[in-house]
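Entry: subunit A
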Amino acid sequence: MISLLIAIPLLLAFVSVMWKRLAKPLFFLAAVTNMTVLLASWFPNSVEIHVMGSWKPPFGINLVFDNASFYAALVVNFFFFLVSLMPNLVESYGVSLMLLMAAANGFVLTGDLFNSFVFMEIMTITAVTVASRRENFYNAFKYLILGGIAGSIYLLATIFAYTATGSLNMAHVSMATISASSLVAITTLYAIGLGVEAKLFPLNGWVSGVYGGNDLAPVILGTSVSFAALYMVGRLFGTVFHGSGAGVLYTLALITIIIGEVAALRQQNLLKAFAYSSVAQAGVVVAMISKGTSRAMGLAYFHLTNDAVAKFVIFLVAGFLVYNYKNLNGVFKKHKVLGASFSMATFSLVGFPLFAGFQSKLRIIMELFSMKDYLFPAVMLLATLIEVGYVVRWNVKLWFEEETDEKADNPIVAGTLALILSLLLVAVFIKPEIFLGGAMKMGNALADTKDYIHGVLSVVKGGM
Partner candidate 1 sequence: MALSTLLISLLVTSVVIYFISKVSWRAGAILNFLIGVFLISYVFALHIGVTSNLGTLFGQKLQLTWTHASYYFSAVSLLVIVSVMLFAIKWLDSQKYPAAFNMFILMMTAGSLGVFMAADLITLYIFWEIAVLSSMLIVPMGKKESRKAAVIYAVMSASGTYMYLYGAFLAFQRYGTLNISEIARHMVSDPSTGIKAAIFLLLASAGIAKSGIFPLHTWLRIAHGNAPDAFSAVLSGQLVKLGSYVLMITVAAIPSLRVFGNIPFYSGIPATNYFLIALGATSIIIGTLMAIKQDDMKMLIAFSSVANGGYILIGIGTMDPMGFEGGVLHVFNHAIAAAVIFMAFASVVYRTHTKKISELGGLIHKMPITFLAYLFAIISLAGIPPMSGFISKWMIYQALVRKGMFITAFIAFFGSIGSFLYVFRPLAGVFLGQLPKKYKDVKEVPPVMWIPMMTLVVISLVIGIWPFPVLQPIEGMRMDYGIAPTMRIADSSHWLIKGFSGSWNPVLVFNLFIIGFVIAYILYTMFPRPKKVDLLAPHKEEGAPINIYTGGEYIYTPELYHYNTKFYAGFERMYEKHPSWEKVLEMLAKFFHDLGEWVHGWFFRPSPSAYTFWVSLTILIVFWVRW
Partner candidate 2 sequence: MKERTIWEQIADSFRSRSIWMLHYCTGCGAMELPPTMTARFDMERFGIAPMATPRQADILLITGYLNTKTLRRVIYTYEQMADPKYVIGFGSCTINGGIYFDSYSTINRLDYYIPVDVYIAGCMPRPEAILEAFNYLMEKIRKGEADGWKRYRENYDWYKQNQIRSLGEVYVHDEFHE
Partner candidate 3 sequence: MVAAYKALFNLVVAFFLVLSLEGIGRKITARIQRRIGPPWYQNFIDLFKALSKHPFSNGWIFDFGVLMALGGTMATAMVIPMGSAFWTPFPNSDNFFVIMYLFAVGALGMAMGMVGSGNPWSSIGVSRALTQMLGYELPYLIVISSTIFHYKTASIHKLIEMQRGGWNLLVMPLGGIIAFVSLMGMLGKKPFDIATAPAEIASGPMTELSGKYMGLLHIMHVFAIFVEISLFVDIFLGGGNFGWYLVKFIVVWVLAVMISSVLPRFRIEQMIKFYWGVPLGLAFLNALFVLLGWTL
């Protein structure tokens, strides 16, 4: 059943290659079906797998469907669905978006290392096409190069893993005992390989260029794709390698946080500024994942969800502004709704109370203190301090500076979406369970290797 998540977008993509005009509606259709599929199978509190062909794991390729991958897929498809509601944003990118959707779903669902590599490649390439919108070719090219490198390193890691364990199935690999030295090699290479998509320092050079390059890329890459990538980080380092190599991730992540924030502070371009801030947030999430406990991971994904929602709103509004106005001073006087939702989203990003970010940030800090980690909270608070600086600066600039006489009509759909999502953030502050429950289940699923192995390698269900 869940293989539909990959199959439908793929199929419709090929269909729409023939009928270009149908691309947009088909994309919408794909998104809707995926959402329905997901809603139909709500939180399978067990591990289901779906084998390709009737090759039982560990021999065949299999998709794994447990709470973790379900929640990830839910978030991923949710944002694709939101994007599909905005035709003027999709324009002629329906095909690549559908491919991207298929790839992201596959990346999330697959239970096979090599397969995940394949999906990552597809994801990168389609993402590059998306990124090259609005003649943003040079940055897309950078992204392509980096993605290529990352892919090759990922592949290398996979090969190492294969040589070390003789298997490509994650469950199987996680069962096998790997010699320390090769484990180091494998985890390091995976860390680097995922580092590009997970926006880890110093592999995140592409981010500002790609996110700042046009108005579609950040909205989709900054939310869905990065969620998928960070999910994979959790899957590999949490489930498969039992948190070995977490030290690398932790260090890199802490550096990433600071670097991202200071880079965002000096940034003069609205989109790029928040691109950097998403780098920093990714750093927070990765550092939190590297802690390895189920609770920490759950909080990490809770934070990531809040961040993704906020970022979606921010990038939506920012993209609209950047490409409709030359001078952004006081534009929100003309677009009050956009402005309100933007401000709420940014405040949630900082973690002011009344918004979702507060919940996740404070929980994370509290968790860290209970783990007796005193460095990370300090770094995080320092980062938040810098964040306050530029968030307030942008809000003040966009609300209060003397406006120019440029005009642009309000985007109805985007405005409503932004408003709804920002209100959702407030709702999450009041009732965090909205995201927290799922995130926690995800965390448990990721941390619980035994269950995973048992679920994958036991009797086969479903299939096609």
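In this text, a contact is a pair of C-beta atoms (placed from the backbone, for glycine too) under 8 Å apart; a residue touches a chain by one contact, two chains touch by 3 or more; residues count from 1.
A quick word on the picks: all candidates are chains of the complex that A comes from, given by their letters.
Keep in mind that this is a model prediction, so the values were computed, not measured.
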Candidate from 1, 2 or 3 that touches subunit A, complex-wide: 1
In the complex with candidate 1, residue positions of subunit A that touch it: 141-142, 145-146, 149-150, 153, 181, 184-185, 188-189, 191-192, 195, 201-209, 247-248, 252, 259, 262-267, 347, 352-354, 358-359, 362-363, 365-366, 369-370, 372, 377-378, 381-382, 384-386, 388-389, 392-393, 395-397, 399-401
